[in-house]
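Report on the following structure.
Apart from one protein chain that is not included, each protein chain of the complex appears where it belongs.
Chain naming follows the written order as A, B and C, and within any one chain the residues start at number 1.
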Amino acid sequence: MPDGVIVDGWASVIAAYSVTTVGLIIYAASLWQRRRRLERKQS
Amino acid sequence: MRGKFQWEHAVLLLALVLLTVGTYIGLAVAPPERHMGDVQRIMYVHVPTAWIAMLSLTVAFVAAIGSLWSGKHKWDAAVVGSTETGVVLTGLLLSQGMIWARATWGVWWDWDVRLTTSLVMFILFAGVLALRASVDSAERRASWSAVAIIVAYADVPLVYFCVRWWRSLHQVQSTPETVDAAMMLPLRINAFGMLFLATWFIVRRARLELAQRQVEETTLPERRSVEEVQHA
Amino acid sequence: MEPKLESSAVAIRGRGLGRRFGRRWALAHVDLEVARGEAVLIAGSNGSGKSTLLQLVAGLYQPTHGSVEVLGRPSHEQRRTVRRSLSLLAHDSYLYASLNARETVKLWAGLVGRPRSDAELAALLEEVDLADPSLGAVAGFSAGMRKRLSLLRVRLEEPQIVLLDEPFSALDSAGRLMVESWIRELRAAGRTLLIASHSIERSARLCDRGVVLDQGQIIWRGPASALAKRKMEPR
Partner (left out) sequence: MSLASRELPSVAATMAPPRSPADTPAGAISGPSWLNNLRAMLAKELLLEWRNLSRLGSVALFGAVTLVLFSFVAPPQAGARRMATAGFLVLALLLSSTLSLSESFRKETHHRALTGLLLVPVAPSAIFIAKAFANFFQLVLLAPVLIPVALVLFSVDLTATSGVSYPLLQLLAVWALASAGLAAPGTLYAAMTSDLRGRDVVLPLLFFPLVVPVLLAAVKATALVLSGDAMGQLGSWNLLLLIFAVVHGTLGTVLFGYAVEES
């Protein structure tokens, strides 16, 4: 790895973790929403 | 269906605890890496995501074989669950990879072996989901997506080797020797956290699929009486 | 109830047979036994499930409910074996549009494993009045011509069990007479027949028994001669 190229160390770390967290939450929410829609259709 | 406690929620709880602890250790306790400094901390989420994404797609492959073999709905539900989870994780893997590339190489994208293979994998399996969406017959949907998944999964090693030969001059990835024990701990905790989270996703999605199929199913119409005539 | 038959004597047996497409049950609660050498007529209006029944017997679909066996073998699980003993004249003609009649027959003969000499092929085509080479490719055929050509396919397969879906439709009176005499010959040769047809009077003459399907269910059973006399009540 070339030294000195690295920029925005902590900002990148935070960005990576947030993107992951948000992505996982969105998927969980979509599962929840699909289930809700299905239950509404059933009743 | 509702009101009853389902076992996968315990797994979710475990996943959340592990991911919180692992991330805390990774961000606050573990020392920064010698050459790359704090950027290295992306690895604590990146590597587990990669492992579990690959694992999910492997589960999809196994479930696809089971689905073709048995023709049972349960296997098809497992196929959707694991494919969708695998695609979501691969998508996140790509975004993490891009952030990593930006921080270390100064570019958002680089035709690196792993990055490229992940991208092709993502498109391949997302394509399977697109195929599913455009088939109306439940029977056809199950067998076609199973066939497509088996073919796509078998293709991944070919893509990997091809890209590796294509870019044979590229730098070697960080080897395990450079990772010391303090870094392995958060990596492992997060990997298990991610494993349990993926399990929860797969099971939830599979249950959703089964429930959806149940809604589509209609009960047999009532048996009608048959008029029997003996002689002409 | 259906008379109980020795299993070896049964050509086709459906038990509680049902098939669902999406939310619609195309067929439900169908119990049907056809003995070897017997001819059974399936009557019913459009969409009553006649074609679905024949396709299930041929193993093209998996039953959603119940089972169907041909000569003691489950149609869908052992489809390759089952299909070797039966032949289906379906609503679709199964023809290649860019081949002509002669090439089509030659292809089928080769696939069945009984290649015919040119003279034999010519004789077969003569039978269905398609020997004229100037007729060109199937793409230019009328529905009746396609029907006659697909009838030859069934003949080339020389099956134990013949499933006919509307064998008389799209044909002129000469063609209908031809099919009729052909069915009689099949019967004389001891073949089992399952015929789905709207031409009840014509078909009833050729069959032993009949069933009436309505909305996927059997609502009438009896001798074919009684079926011809039966008034179709308005739906």
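Keep in mind that, in the parts below, a contact is a pair of C-beta atoms (placed from the backbone, for glycine too) under 8 Å apart; a residue touches a chain by one contact, two chains touch by 3 or more.
These numbers were taken from a predicted model, which means no experiment stands behind them.
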Displayed chains contacted by the hidden chain, counting the whole assembly: B, C
Chain not shown: contacting residue from C:G49, C:G66 or C:G175: C:G175
Residue touching the undisplayed chain, where the options are B:L27, B:V62 or B:V135: B:V135
Full-complex contact with the absent chain, from C:R13, C:R155, C:R202 or C:R221: C:R155
Residue of B:L14, B:V62 or B:V147 in touch with the missing chain, whole complex considered: B:V147
Hidden partner chain, residues of subunit C it touches: 8, 58, 60-62, 70-73, 76, 78-85, 87-88, 90, 92-99, 103, 107-108, 110-114, 123, 126-129, 137-138, 146, 153, 155, 157-160, 174-175, 177-178, 180-182, 185-186, 188-191
Residues from subunit B at the interface with the omitted partner, ascending: 68, 71, 120, 123-124, 127-128, 130-131, 134-135, 139-140, 142-144, 146-148, 150-152, 154-155, 158-159, 161-163, 165-166
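Criterion: only the chains that are shown with their structure count from here on.
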Geometric centre distance via CA averages, subunit B-subunit A, whole Å: 14
Gap in Å, rounded to a whole number, between the CA centres of subunit C and subunit B: 47
Chain centre separation (subunit A, subunit C; CA means) in Å: 57
Subunit A-facing residues of subunit B, complex: 1-2, 23, 27, 35-39, 41-42, 45-46, 49, 85, 88, 91-92, 95-96, 99-100, 102-106, 171, 174, 197, 201, 204-205, 208, 211-212, 215
Complex interface listing, subunit C residues touching subunit B: 18, 20-25, 28-29, 62, 65, 214-223, 225-226, 229-230
Footprint of subunit B on subunit A - complex, ascending: 1, 3, 5-10, 12-13, 15-17, 19-20, 23-24, 27-28, 31, 34-35, 38-39, 41-42
